[in-house]
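Only one protein chain is missing from this complex, and each of the others stays in its spot.
All chains are identified by letter, namely A and B, in their written order; residue positions are counted from 1 within each chain.
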């Protein structure tokens, strides 16, 4: 299972065996939605998430 | 020297909120036998008289301080001034003392007189006492005979800023802190100010300046560098337990968000009680003390104002747990070589 670095908080994000390019994964530490840019080397980019209304 | 199977512990001054919390934790601690809990005013009474949550959990009654037997560790939960007054007596009863008052927090007698307005009763013991936050002084606690608890507001503030100060990325000339704190931090002595009709719903600026915990924060964030200038202000809020310290510091523009994450992960990644809470999803995206009631967690989060280099650091604790009794038990675990989370695994409640 390869690891990529979260572009937001630099935490290690594990790629599952069946992870595919374009898939959206979530960083476990900062909760950012990330898009799998490539598998070799494992790289992630920030996914264009819709700005969720947090309600404050 | 391997850890003992179980140890004997007693609590001196067990009728207050901190003593009661220490009793709750120690009664459930699998490596501890609670021998005595003292209270002069409630001597002979069942402990659940003052700690109703313990009804049915123990038949223990309050003892008098003069009936204290020798034990392995003595938790001193006395009003300020009493521990320093009779330290030799207590030290004669146990090899390890965990003092949860403010008597032995400061290393320098001068700083103590400035903060507390009178000379310390045994200044020669100040240097030997260890400031008992394991995340800061774990090794020193292991061998210490006098472990001092820390001020609750100081604990939250220090743990929020410590990694940044250690990495020396913040401007030490001006650290602004606004701490929000619940009513239990003031203890169980009633007054008109704590009378429900006066206190309920209050957001009371009880110490805009001159709060005593500032001295501890300054002491612990010096870290071999220049002494930081801490501008501290405290507000009591509509809660019983809980502290949220909101610090504002200026950070070198070269230190971006990723670098800050790295600094916090480097210092707190392996700490069982410290959680970095800066989340893009969910309701609780930054630290919030209401989730921490009864838990020993200190949650730390931050947000960087890119334009000005301002960093807002938020840290939350339960003032009776990581801010007092929970931290005391954690330090005891370190001192006796028990796994550090023993008896401190309660995660907190949600919703609450």
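Just so we're on the same page, contacts are C-beta pairs under 8 Å (C-beta built on N, C-alpha and C of every residue); 3 or more make two chains touch, one makes a residue touch a chain.
All values derive from a computational prediction rather than experimental measurement.
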{"item": "From B:36, B:50 or B:63, residue that would touch the chain that is not displayed", "value": "B:50"}
{"item": "Chain not shown: contacting residue from B:20, B:132, B:149 or B:228", "value": "B:20"}
{"item": "Sole residue of B:210, B:225, B:253 or B:282 that reaches the chain not shown, by the stated touch rule", "value": "B:282"}
{"item": "Where the missing chain touches chain B, by residue", "value": "17, 20, 24, 28, 49-57, 183-184, 188, 240-241, 272, 275, 277, 281-284, 291, 293-295, 297, 320, 345-352"}
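In this section, only the chains that are shown with their structure count from here on.
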{"item": "Centre-to-centre distance between chain B and chain A (centres being mean Cα positions), rounded to whole Å", "value": "36"}
